[in-house]
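Here is the structure we will look at.
Apart from one protein chain that is not included, each protein chain of the complex appears where it belongs.
Residue numbering begins at 1 within each chain, and the chains themselves are lettered A and B in the order written.
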Amino acid sequence: MTYSDAVTRRRAARGDRRDRARALLGWAVVLAAAGALLVFQPARGQEDGDGDRPERGPALYQANCASCHGNRGEGTFRGPSLIGVGAASADYWLRSGRMPLPIREPGQEAKRGEPAFSDLQIRELVDYVASLGDGPQIPELDLTDVDLAKGGELYRLNCASCHNWDGKGGALVNRGNAPPLHPVPDRQLAEAIRIGPGAMPQFSERQLDDEELNDVVAYADYLRTPQDAGGYGLAHWGPSTETVAGFVAMLVLVLVTAWLGERRRG
Amino acid sequence: MRVALAFLVSMAASVGFIGAYQLDAGTQWLALSLSIALGSLGAGLAWWSRRLMPQESSEEARPTLAPPPEEERETAETFEAGRRGIRRRGLLGGLLAAAVGALGLGTVWPARSLGPPPSSGFRQTGWREGVHLIDETGRRIGIDTLDFGGVVTVFPEGRDPAADDQVVLMRIPLEDLDLPEGRANWTPDGYVAFSKVCTHAGCPVGLYQDVGYLLLCPCHQATFDVVQGAVPVFGPAPRELPQLPLRADRDGLLLAAGDFSGPVGPDRWRLGEVKDGDA
Partner (left out) sequence: MTDHTTTPIGRLAQWIDQRVGAAKFTRSTLDYVFPKHFSFLFGEIALYSFVVLVGTGIFLALFYTPSEAEVIYAGTYDPLRGVAMTEAYESVVDLSFSVRAGLLFRQTHHWAAIIFLGAIFLHLCRVFFTGAFRRPRELNWITGVTLMVVAIAEGFAGYSLLDDLLSGTGVRIAYSIAESIPVVGTWLAYWIWGGEYPGEGFLSRLFAVHIFLLPAVIAALIGVHLFLVARPHHTQFAGPGKREDNVVGLRLWPSYATLSVGLFFLVAAVLNLMGGFLQINPVWLYGPYDVFVVSSGSQADWYFLWLQGALRLMPGVSLELGPYTVANQFFPAVLYPGVVFALLYLWPFLEARVTGDRGEHHLLDRPRDRPLRTALGAAAIAGFVVLLLAGSDDVFVTTFDWSIVPVRNVERVLFFVLPVLVGLGVWKAARDLSRADPPDRRSAAPASTEPTPADAPAGSSGVAADAVAYRRHEVRHGDSGPTTLVGAIAAVGAAVAVGSLVRRGLRDRSH
């Protein structure tokens, strides 16, 4: 399967990406595929030859990353060192499509987008970056038995002040803005908490243990489609959209008065 | 015809509302049925008024508000006559006014029960030399709790935390810190602590930007530069966040090395006095 085949297939599988649920399903497919590849890897390795994989990671790195991060990940004036950032960091930046930057200049804001590499390529790059020095591993999420309420408390204390009670993000000063969490897959949420990408602070295992990490990710996941018992959620903007809705209602009521107070002619 | 139909629809919708309630059909069905009931009743009444009731303009004379001069004069004279009688007993009148005033003051006086006088226990925080830092679950904070780039909200150990006790603890490489004179040994291993109560309107300064080391209050976007000693750099805050001096003990646990560097919380009238008292 070539790279462009992979991209085409993934795009086709995701459709036009309007539907959040479908996007999630897409990610589930990707992750399932990744898991399947992982399971069948020994057999594949024998077929392709064991020496194949470790060599492709460095080659990809040299072609796509080294110009900013240095030939051995030591960093340059264009980009930070990758020694010791760990697998979690490489996985987060590559899978979120934030890296590589479209324009390779310092000071660019890395935006979320389609990943530039296939799943296999990403895993090879991640392995290579992780081999440069010790750093946070990709967290192993388990959302089967979580305490959603605990997660909510942790979310409100640690996340809501930047990402909003709804996860739609918030305004920062001089650093772009805190991004919305809804399009971020669970695993990347967990990675971001551990590594603190960009202006985001990081949360170590001593501060937020793995169980708490599961809880807080589960709550952020819940916020994708929270319970809107009261009807249409007005995009969860709070009193700002409520003001707009009230404004429209006022318009309706003015129309009612225009009808009632109309001067009958003739 | 239309009116009758509207009333019939309203009736049916009211029955529907009761049905929706009995079936526990949910907020939306309740709202739909009740608003149809209300709306068609309203529309029916409006149609009735506009179609079946007199719509021609009526005219009505506007009443005169200013009274005729002689009535005004007579009223004034009646009042004056009585007042002359009162004025002859000038002392009594004065005493009456004083008594009513005193009674009024007396009955309003218990309003003081509403709150203690502010002088008692004004702005004492729970921080003093030797108090451990704990997080919201009660875990003690040690020198290894945060990585560089980490942030956590902490409280003084051993007391029910008051609103003014909250502290935001960050870990920043020592070489990046550029704190004011005399705070060099307040930051063991790069741990820096500031009051989390915004000096503008008192919201928690919960938003920490690890790049640029800025603390930001989400209420009005007051922004503080942490490495300079949390001085305001943008937004409405007039004052820096007070810093909490820290030290580490032999077990690697973090403790307060004293009280805050300045008054906690928003500006207020007697801020100057508090500043002297605290520092």
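FYI, a residue touches a chain if its C-beta (ideal position, glycine included) is under 8 Å from a C-beta of that chain, and two chains touch if they have at least 3 such contacts.
Predicted model, so just to flag it, every value in this text is computed and none were measured.
Only one of B:41, B:143 or B:211 touches the chain withheld from this view, namely B:41. Only one of B:59, B:181 or B:251 touches the absent chain when the whole complex is considered: B:59. When you scan A:92, A:128, A:203 or A:219 for touch with the missing chain, the hit is A:219. For chain B, the residues in touch with the chain missing from this view are 21, 24, 27-28, 30-32, 34-36, 38-39, 41-46, 48-50, 53-55, 57-66, 111, 114-118, 121-123, 136, 153, 155, 161-164, 166, 196, 200-204, 206-207, 217-222, 232, 234-239, 265-273.
Contacts to the hidden chain, counted on chain A, fall at residues 17-18, 23, 111-113, 147-153, 156-157, 160-166, 168-174, 176-178, 180, 183, 219, 222-223, 226-240, 242-258, 260-263.
Convention: only the chains that are shown with their structure count from here on.
Distance between chain centres (mean CA atoms), chain A to chain B: 35 Å. In the complex of the two chains, the chain B residues touching chain A come out as 27-28, 31, 46, 50, 55, 135-136, 142, 144-147, 149-153, 170, 204, 206-212, 214, 216, 218, 221, 223, 234.
Residues 157, 160-162, 170-175, 178, 196, 198-204, 206-207, 229-231, 259-260, 264 of chain A touch chain B in their complex.
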